[in-house]
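Every protein chain but one is kept in place in this view of the complex.
Right, subunit A next:
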Amino acid sequence: MMYLIGAFLAVSIITLEIILFQKRSFYKKNVSLIHRLNKNLEILKALSFLTSSKASSLSEDLQQLAIYFSPQDLYQDFTVVLLKDTGKGIKGVLRYHYNQSLESKPEIKEDSTLTKAEDCYLNKIENNFSVVGDSSSSVYPLAALFPLRYSSQNWGVLMVFATNDFSKQDLDFLKAVSGVVVLLLKKFEFRQSLTDGEQVAGVDQEW
């Protein structure tokens, strides 16, 4: 009888240990996911303040935007590519890369990675976003692409490179970031098209 009880207890304890082990690994996974999501949210909160920033140039705002995407941190790389319709096709005109100034690489055509990604973007322009693998690059195997557009106006694409798969939450997060970039682009479009006085008159309209 005693041996039976002893065996029962031993089996119970082992079973519990297994459950506990599973729970622990599940919990650890949850903690890292929560950390990631919370970090994404914090970045978005910080970015939303950019929309009201009074920076004098687009590059100043993009620099600020890129600071949140440290290479050691969430994503391998952060790139904004602006495309324009030349009438004979769409051509890359502007590129902002983390740690590189806007002026240093004005053309994207020479960069094979970006050209490939640009093709993918053009092929899937109807989608809200596309995720593609770039086998030619061992450093950046994955890129997420987000069209930068407002209404029917297309500016280009936001590209983010990563070594691991993008999760649904990553895509939600980056989609929201692309919206912030659109607002920044729109802001500078208004600055170019309207004088300060006209802008004040514009926002004074009753809504």
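The working rule: contacts are C-beta pairs under 8 Å (C-beta built on N, C-alpha and C of every residue); 3 or more make two chains touch, one makes a residue touch a chain; residues count from 1.
One rule holds in what follows: contacts and distances are computed from a predicted model.
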*Under which of the names "ABC transporter ATP-binding protein", "Peptidoglycan glycosyltransferase", "GAF domain-containing protein" or "Heme exporter protein B" is the non-displayed chain listed in UniProt?*
"GAF domain-containing protein"
*Which residues does subunit A use to touch the chain missing from this display?*
2, 5-6, 9-10, 12-13, 16-17, 19-20, 23-24, 26-27, 30-31, 33-34, 37-38, 40-41, 44-45, 48-49, 51-54, 128, 149-152, 169, 171-173, 175-176, 178-180, 182-183, 186-187, 190, 193-194, 198-203, 205-207
